[in-house]
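The complex appears here without one of its protein chains, the remainder shown in place.
Up next is chain A:
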Amino acid sequence: MRLFRLEIKRILKSRRTLILLAIALLLSVAMAYLPISFEGINRPNKDGTVTELNGLAAIKYKQDLYKTSAGEVTPDRIKSALETYQSCVREYGPVEEEGFPLAVYIEKIVPFRHLLMGLSEAFADPLTGIGADLMDIDPNDIDGAYYEKCAEHLQDVMRNEQRENETAQQKALEKYSELDTPFYLHSGISKDAFDYIELYILLLAILCVAIAAPTFAGEYQTGGDSILRTTKYGRKQLAITKILAAFTLFVVTFLVGITVHILILDAAFGTDCLKTSFQMRYSIINLPNINLGQLQIILAATGLLSVLATVSCTLFLSAKCKDTLTVLLISIVVLLMPLFAYVAMGATWLSTIFPSAGIGMQNNFLYQLADFNYLNIGGMSFWTPHVILLSAGIELFVFTFLAIHSYCRHQVA
């Protein structure tokens, strides 16, 4: 414990580490501010003028609008929203055309927009998957059969995306059948808010890798290691202590950073919208049985796991390589590999089994939750979020063990 305490003290005495930790905390605020600043809406005034609202003012205005549409997503409410939409279009013309009155759009369409988007998706063309025109849907077709239509659409999508793999199709449908229905909707939080959680995790991962890179290699480089490893506890105990201290620092930094980030987002967008079902914010046929509040927690928890797995890989490289720069460069390549692999080849084993597979842009855990990517091997199908979690969990232990082993076996040349 004394060694652990001294190791933490040693890490925190490094100016480089302190600067990187300060950047991590500053980024948590800056990255939370960005999606708030992106919010905007035009408010029609009683005198016929329009006021452009941005940031917190836009969020506040939208919150008031969305109150009317908040509640369970029952077929009756969807039907009613569709009927309102269709009557508006019949009266004023297509919504997207300039002639459509802004006041009507804001009052009658905007609050129900997410309900209508899901509806268009549920009635999509079975072959092409293109969403149905809301004017072509008969409101009577919704009666009692809305969720069955959603399941049918999922079946169509899976048939197109996993044509060769019936197991994957079957698994997706089974998972979808387990969802809690009716869905719940309380619009208000933007998708950007969740994208920026993932982006913040990517930046945190880069900072943690930069802090972890010199853990062992830095000592090899300066020669300090020669003194440390000739002491009584200078081998296994020191390696374990260094790794534990690094993990403790990263866990605390991550938790503080992500908590501040999420608290700022929730304070701005409100907490009512967090009860919204995942399906009502992303795709109506998505598989996770969670709401947006749970999504925030899941993104933070899986982000932490991925960061720790990535850092454990960096620690292994640090115990293996003789200089910090090499460790840093290889670690950054490992960190970004799933991102590049996903861009180049889509969802493959390569983009999902790296420790950093859940961190990145299109490959990140959020996008995998919102997608229908299954990886197949020997007649078995695995949903990519499960593969990412399992790989990161295993790699965290394997790389930590290898880091300790490599440090103990290292010889001063």
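The rule we apply is simple: a contact is a pair of C-beta atoms (placed from the backbone, for glycine too) under 8 Å apart; a residue touches a chain by one contact, two chains touch by 3 or more; residues count from 1.
We adopt the following convention: contacts and distances are computed from a predicted model.
You can't see one chain of this complex, but its UniProt record names it "ABC transporter domain-containing protein", from the set "(2Fe-2S)-binding protein", "Sortase", "ABC transporter domain-containing protein" or "Acetyl-CoA decarbonylase/synthase complex subunit delta".
From the set A:Arg229, A:His261, A:Arg281 or A:Lys320, the residue in touch with the chain omitted from the display is A:Arg229, counting the whole complex.
Screening A:Arg10, A:Lys60 or A:His386 against the full complex identifies A:Arg10 as the residue touching the chain left out.
Against the chain not shown here, chain A presents residues 2-3, 6-7, 9-10, 13-15, 218-219, 221-235, 238, 411-413.
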